[in-house]
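Left out: one protein chain. Kept in place: all the others.
Chain nomenclature is as follows: A and B, assigned in order of appearance, with residue numbering initiated at 1 for each chain independently.
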Amino acid sequence: MADLQTIRFNINGQTHSCSVPPRLHLVDMLRDEVGLKGSHLGCEHGVCGACTVEVNGRIVRGCLTLAVQADGCQVRTVEGLAALPDARQLQQAFIKHNALQCGFCTPGMLMAARELIQHKPDATREEVREWMSGNYCRCTGYHAIVDAVCEVLARRNQESAA
Amino acid sequence: MKSPEFDYIRARSVSHALSLLTSHGDEARILAGGQSLLAALNMRLSEPSLLIDIGAIDALRGVQVSGGALRIGALTTHTEIENSALVAQHAPLLKLAVGHIAHRAIRNSGTWGGSIANADPAAEWPCCLLALDGTVIAQNPRGERRIAAAEFFTGLYTTALAEDELLVACELPLAQRDDWFGFQELARRLGDYAIAGLAMNLRFSGPVVQSARLAWLGLGAKPMRTPQTEALLAGRPLDAATEALVVASLREELDPLADLTNTGATKKHLATVLARRLLAQANATRQSVAA
Partner (left out) sequence: MSITIDKPPAKLHDLTQDPRYIGHSPERPSAKRLSQGQGCYVDDIVLPRMAHVVFWRSPVAHCRIKEIKPDFARRMPGVLLVADGHDLAKICKPWVATLGHLANMKSAPQYPLALERACWQGEPVVAIVAETRAQAEDALQYLQVEWELLPAVVDMETALDPQTPVIHPELGDNLCFTRSLDVGNVDEAFASADHVLATTFEFGRHTGVTLEPRCQIADWSSAEQRLTVYHSQQAPHMMQDLYARQFSIAESAVRVICKDVGGSFGIKVHAYPDDFATVALSMMLGRPVKFVADRLESFTSDIHARHHLVKARIAVRNDGEILGFEMDDLTGIGPFSMFPRTSAIEGNQVVNLVGGPYKHQHYRAKLNVVFQNKTPTCQYRGVGHPIACAVTEGLVDLAARAIGMDPLEIRRRNVIPDDAYPCAGISGIKFEGLSHQACLDKLERLMDYPALRAEQAALREKGIYRGIGIAALIELTNPSAAFYGVGGARIASQDGATARLDPNGGVTVLVSVGEQGQGNDAIYTQIAADAVGVDMAQVRVVTGDTDVTPYGGGTWASRGAGIGGEAVLLAGEALRANILKVAAVILKRSANELEVHRGDIIDADTRAVLTSLADVGRIAYFRSDTLPSDFTPELLVTRHYAQRDYPFIFTNGVQASYVEVDPDTGFVKLLKHWAVEDCGRVINPRLVDEQIRGAIVQGIGGAMLEECLYDKQGLMLNANMADYLVPMCAEMPDIEVAHIETPTKSSKLGAKGAGEAGTAGAPAAVMNAINDALAPLQAQVMSQPFTPEKILRALGRI
């Protein structure tokens, strides 16, 4: 029986500490220890992207990150997005374009989209499609998601040009 | 699927990691980015009793030019390579390949050293290392060992690393003015392990190829070079005759293994298509350089 490890990290702006077994992955820790159910599990192989969260400013697969690896880190989940203007823009665009149906892929999609708009503000529609390919959606067929992300990119480019 | 139980230690230094490796042998696994290891653990394909997390060892980070080579630390993430100006300048092949590695979230965590030590025959970095005749730098309790790429990949997911060795960095020769690099892979979905992929490095002498390196991914148990075909290219211009010779030579030299949906014959055919396309690309670039 492995020893529990105590970890301390910042989650959505609040510090949190807990004792976890080393094998517990980050998303299970967030869902079960912290009680944040917004990040989802779809495969646990790192392929579907439903578990995508942000650690130290970068998106990662929560199922391929151990909770113990998050010790000392800044973690952000979908629950922490409404506080951020760029994320809110994305959420509003997603709602407007109905870029979500069942909602299960949506937290991961928003995480991935947010990193795109931060790091690739001039992305073309094709580049948006390529970037978002790390997140599986079975409901939308992706067109509306791409529309939503492109709309936010366009609006932000207009805002920064102004 | 939940991982089986294991103990976990965050190594403080390379020597700490090495001493742990020595005492635990094959019961321990190195945790770097974890993008391959943790997936295998989640599927219970592997049951180590200890994970040695090297993620806090700063000595394993960083990209620098030293001793006439580009040294990329083992913990450099794929995204860091993608963003590195030094890599863009000195090893542009890596920049051509990096966009094919999985997806952004994986690239933010996955590492250069991890990918090379894992030696997946369809992965991009082992293939690029081979194409550039890079060198693996390993540390063991007895000191440093340098292993040429050509000797490093020994079999399916198998490398020349000893059980008590840690890959700490890899070195790549610096790109020269007359070097041309090309990379293409064929995958049904962006980011998937490719059906076939080719990393090509041609060094020109005027309009003629002085030397060539062709490294392949997805065709066998390990990444491979095709030395006969490479030798054929030496001294030849990039014309239709050369292309035909290259294709014929590859058909003899390659004997790809089938995968779930592609026979060896399909892979061989696709390999020749990749070669033709990269040669055409190289030719177009040289024409525009010459113009």
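Just so it is clear, a contact is a pair of C-beta atoms (placed from the backbone, for glycine too) under 8 Å apart; a residue touches a chain by one contact, two chains touch by 3 or more.
Predicted model, so just to flag it, every value in this text is computed and none were measured.
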item	value
Hidden partner chain, touching residue among B:V14, B:L190 or B:V208	B:L190
Residue numbers in subunit B that touch the chain omitted from display	1-5, 43-44, 186, 188-193, 195, 260-263, 265-266, 269-270, 273, 276
Residues in subunit A touching the chain absent from view	1, 23, 31, 36-45, 47-48, 50, 77-79, 81-82, 91, 94-98, 100-107, 110, 129-130, 132-146
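The definition used in the following text is that only the chains that are shown with their structure count from here on.
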item	value
CA centroid of subunit A to CA centroid of subunit B, Å	29
Of subunit B, residues touching subunit A in the complex	1-8, 10, 31, 34-35, 38-39, 41-43, 51, 53, 55, 79, 99, 102-106, 108-109, 189-191
Subunit A to subunit B touching residues, read off their complex	1-3, 5, 21-23, 25, 28, 44-46, 49, 52, 58-61, 63-66, 68-69, 111-112, 115-116, 130-131, 133-135
